[in-house]
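With one protein chain removed, the remaining protein chains of the complex are shown where they sit.
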Amino acid sequence: MSMIFDIIASAGLWAAVLRIATPLILGTLGALLCERAGVLNLGIEGIMTFGAMIGWLAVYNGADLWTGMFVAALAGAVFGLLHSLLTVTLGLSQHVSGLGVTLFASSFAYFTFRLAVPVAGTPPTVTPFQPIAIPGLSDIPFVGPAFFSQTAPTYVAILLAIVLSWVIFRTPLGLAIRMTGENPHAAEAQGVNPMVMRYGAVTAGSALMGMAGAFLTLSAFNSFFPTMVQGRGWICIALVVFATWKPARALLGAILFALFDAFQLRLQTMLGGAVPYQLFLMLPYVLSIVALAVMARRARVPQALMQPYRRGER
Amino acid sequence: MRFERREHRPLALVITAPLIAIGAALAISGLLIAIAGAPVLEAYWLILKGAYGSRLSATETLTRATPLMLTGLAAAVAFRARLWNIGAEGQLYVGAITVAAASSLLFGSLHAAIQIPLLLVLGATAGMVFLLVPLWLRLRFAVDEVVTTLLMNFIAVLLVSMLIDTVLKDPTAFGWPQSQAVTNEGTLPKLLSRSRLHAGLLIAIVLAFVVHFIQSRTIFGLQSRAAGLNPVAAGFAGVPLGRTLVIVAAISGGLAGLAGAIEVMGVKGYVTTDLSPGYGYSGIVIAMLANLHPLGVILASLFIATMFVGVDGMSRVLGVPSYIADVTVALSLLTMLVALFFTQYRIRR
Partner (left out) sequence: MTTPVLEISGVSKRFGALLANDGISLTLSRGEIIALLGENGAGKTTLMNILFGHYTPDSGTVMVDGKELPPGSPLAAIRAGVGMVHQHFSLAPNLTVLENVTTGTEPLWRLRAQRSKARIRLMEISRRFGLKVNPEARLGDLSVGEQQRVEILKALYNDARILVLDEPTAVLTQVESEQLFATLKEMAALGLSIIFISHKLDELMSAADRIIVLRGGRHVAERRPAETSKAELAELMVGRTVKRPVREPHTPGSVVLEANSVTVTTGGVDRLKSIDFSLHEGEVLGIIGVSGNGQSTLAGLLSGTVPISSGSLILYGHPVDSGFSVSDAVNAGIGRIPEDRNKEGVIGEMAIWENAILERLSSFSRRGLVDRRAGMALAVRIIEQFDVRGGTPGTRTRLLSGGNMQKLILGRNLVNRPRILLAAQPSRGLDEGAVAAVHERILEARRAGTAVLLISEDLDEVMALADRIQAIAGGRLSPPIPAEEADTRKIGLMMAGSWSGEAEHAV
């Protein structure tokens, strides 16, 4: 028991929580925005991979870190446009085209990476984002090092959750997006173009996914290697359900999830080899499945999720 | 410009759709090859040569196509009944590790005539069981199986990793994490000497025909198609939806588990965590390229195998990253979706 307490009471754990949570926050917000407009975006895993690669590559080639983030967002947006073209314009199965986007984006990322960076013994690195101590707040004992000594993208991610929450629930645009996800025919009848809403939401959401990937290579780590996203995209999709499609709860869910992850990492080192480390690594996936099962029946799913909208067809 | 639903799907278009899709995917990949600074036509020629240029390479392509046929069938069977089993990759791994465990720890000394069928059944069963969790979650809590089966893939690989690190670890492998091997009696017979081609290919082809027969001729086939096309009407007509879905899942998971079993029993002998270079995910592409038709799966898996086997030689000669094969395969899924769309709709003005 005291061991568990020691872990929870360490500021290092909490600092790690926000670091682990950041890509999940960004990815979940992105997926959430798409789904609010009625589009399931299973391209997320591949888009995160591509964002991780291209953001890193930009910085490796001399761009500054924020330019790297921007390039990743831009690339994400382009894949978002591709997914929109398939699911919104053509109305194809959102499941299959999302998987197609994931397969394409990730293999294209590996291809580009290999083309740009020759094979080497140790993967080349860049200088990642450095923690920014927020003046005043970071000096508070425990709380300071735990919450106010993060890298800049983490603060941005948290800010984005608040902004997105405002946009979705407080602005006319957010209402139009929600209406599109609930009943595109009704949106159209009120003069809102559901096609435009879906394109916009999927493109913007995918840009966030690209940023989520870039955080991995530009802040959490400093290099790119294949399979580094490790299913984080799928976990984000589960977190959207867990968050019942609300950005504030997505923030909370991602942090809760990261807490488990950081906790198991520390527990793992403390227990040494007594328990196979793979069991700990499984936890995030098991947790996601459990979260899905618990929330599946309770949540109010956007009614038009996964339903293609074709004008004049009911 | 708008799309108008066609009353009849032109048969010629339905049949040529995969060819058009593959052509388009190759064209786009060609652009990337050109960007990589290599001559496009020569690159494709080298891929073909790498896949079929010699006896060895041709058998290697067929060997590679074997597990792909099975994962392709697994996806095709499930998708046709609208069961989105994206977990073939994980089911393949549990099928593989089950076979390795069963042969090395339990039945290794049994005669081949008994052991091989036993192992095949065990591998398939393991795949089925692994799909049960997502299926149960869907039936009980209405949880989308796409996400759960995807997540289960990661769990499967970690499970395998854990087992080959501990109880199933091969003590003679110089510390490498790899499982103990299937015994000689549990190994599938070779089809050709001096090659890796094994009896698994025949099993896969026969199963494609069996699945085709089940789908087109049996009551169960009709029911599963009905359940996939319109579950409400099928339920109203008395099709037992839950039972149908369970059987479909069993077939789908079983085929994926079998893919892993056969790969271990025919090619690798033991299990590592890089046993499958994404066979499960390629199965999805194969199923779509085949337009979910079991016999089409045979041809589609040959295309994918050709790309993957042929690309290595091309990559060595021209310096184009071998990931170009994955890119082409992924693109062919996307172009196939578009091609299928145009078999159902036409552009009006």
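The letters A and B name the chains in turn, as written, and every chain counts its residues from 1.
Basically, a residue touches a chain if its C-beta (ideal position, glycine included) is under 8 Å from a C-beta of that chain, and two chains touch if they have at least 3 such contacts.
What you see is a predicted model; the values in this text were computed from it and never measured.
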item: Touch criterion as defined above, residue of A:67, A:269 or A:303 at the omitted chain; value: A:303
item: Options B:15, B:132, B:229 or B:295, residue touching the unrepresented chain; value: B:229
item: Residue among A:45, A:188 or A:261 that touches the chain left out of view; value: A:188
item: Residues of subunit B in contact with the chain not shown; value: 4, 7, 217-223, 225-226, 229-230, 232-239
item: Positions on subunit A contacted by the hidden chain, ascending; value: 170-176, 178-179, 182-183, 185-192, 300, 302-303, 311-312, 314
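We adopt the following convention: only the chains that are shown with their structure count from here on.
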item: Computed distance of Cα centres, subunit B from subunit A, in Å; value: 29
item: Subunit B to subunit A touching residues, read off their complex; value: 2-3, 32, 35-36, 84, 86, 133, 137, 141-144, 146-148, 150-155, 158-159, 161-162, 165-166, 281, 284-285, 288, 321, 323-324, 326-327, 329-331, 333-334, 337-338, 341
item: Subunit A residues within the subunit B interface of the complex; value: 42, 82, 86, 90, 92-93, 95-97, 99-101, 103-104, 106-108, 110-111, 114-115, 230-231, 234-235, 237-238, 276, 278-279, 281-282, 285-286, 288-289, 292-293, 296-297, 310-311
